[in-house]
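Every protein chain but one is kept in place in this view of the complex.
Up next, chain A:
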Amino acid sequence: MELPPKVKNILLLNSEGKRVAVKYYSDDWPTNSAKEAFEKSVFTKTQKTNARTEVEVTALENNIVVYKFVQDLHFFVTGGEEENELILASVLEGLFDAVTLLLRGNVDKREALDNLDLIFLCFDEIIDGGIVLETDANVIAGKAGINSADPNAPLSEQTISQALATAREHLTRSLMK
């Protein structure tokens, strides 16, 4: 029997229910299409709720899902139906606050995609194979935040070629808009 609290997945979806980043720790959804189906039903079920100030919660397919939304990002953490909701909520809050710290308060889809490496590292520091690794947002952000490739780092710390690359990127980005 497995008694330690288990997280089945962490989902970060955009405002259309598409994946920004997801991580599964359970075999409940063996294929990619099963995963997508689950994401879709979670998204549809919670879409109309207001989870912007407090963490919200619902039950779905014998699972407990806690969730919180900000801008065009939807955060979800799923656990089994016997799981303690408050443990799941503490994982979600840890994730949410850590992401907020890492993205310097600008939490939206675009910023998340721009810093997807940080988001992946964040997931990695919160849960290891379904087991809660850390829930303190400061610690998580601290561990995930060591990133020399931060595109927003001051120019002086970059080499000339890197600076050029950054400039080129910024230019293309502004042209695309």
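In this text, contacts are C-beta pairs under 8 Å (C-beta built on N, C-alpha and C of every residue); 3 or more make two chains touch, one makes a residue touch a chain; residues count from 1.
The criterion applied here is as follows: contacts and distances are computed from a predicted model.
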Chain left out of the displayed complex - its UniProt protein name, from "superoxide dismutase", "glyoxylate reductase (NADP(+))", "3-methyl-2-oxobutanoate dehydrogenase (2-methylpropanoyl-transferring)" or "Coatomer subunit gamma": "Coatomer subunit gamma"
Touching residue (missing chain; options A:Ser26, A:Thr58 or A:Thr100): A:Thr58
Residue ranges of chain A at the interface with the undisplayed chain: 1, 3-5, 16, 19, 21-22, 32, 35-36, 45, 49-50, 54-59, 66, 84-87, 89-90, 110, 113-114, 116-117, 120-121, 124, 128-129, 131-135, 143-144, 146-150, 162, 165, 173, 176-177
